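Shown here: the complex without one of its protein chains, the others still in place.
Moving on, here comes chain A:
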């Protein structure tokens, strides 16, 4: 039935609280449906010479038009919501997300967005990508989600091995938290 693919696309995103992998197949199917419906609409209008006086023809044309608009809205909503999730997660440069869950155009978008943010931050001399809220504590407890190797801290080198828990100064690990290598634990 028309619009099923678009509905499935929206459901796919709605069901997951985190960012799911980019569903290229479904998006392609929806776009294909849009194109097919557009071609049929154009053919219909050409056949009646753009005269929609007949209610049946008019109704069909409006139906096709509405479905096209709905599919378009669903796809745009899908893409926009994915972008918001990526942006709000703070993991713009997260290796996992770039490789596994995003499409090529999303990767390009994220790279350009990050560049834009960096340029703006340089211009105004403020890091706008950091947290808006002041830190609650000097130290933070974090779990290492991905091997970070050895980092230099104020108190010497610290090796951040995967699946270990660390209690360290926030300033030493803030960037790694933003990049998704470390997960803060309350």
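Convention: contacts are C-beta pairs under 8 Å (C-beta built on N, C-alpha and C of every residue); 3 or more make two chains touch, one makes a residue touch a chain; residues count from 1.
Simple rule for what comes next: contacts and distances are computed from a predicted model.
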Checklist entry - Just by its UniProt name, which of "Cell division control protein 45", "Alpha/Beta hydrolase protein", "Mediator of RNA polymerase II transcription subunit 4" or "WD repeat and HMG-box DNA-binding protein 1" is the chain not shown in this complex? => result "Cell division control protein 45"
Next on the checklist: Can you tell me which of A:2, A:83, A:113 or A:139 touches the chain that was removed from the display?
Outcome noted: A:139
Item to check | Touching residue (missing chain; options A:55, A:134 or A:156) | outcome: A:156
Next on the checklist: Applying the definition given at the start, please give the residues of chain A touching the unseen chain.
Outcome noted: 138-139, 141, 143, 150, 154-159, 161, 163-169, 186
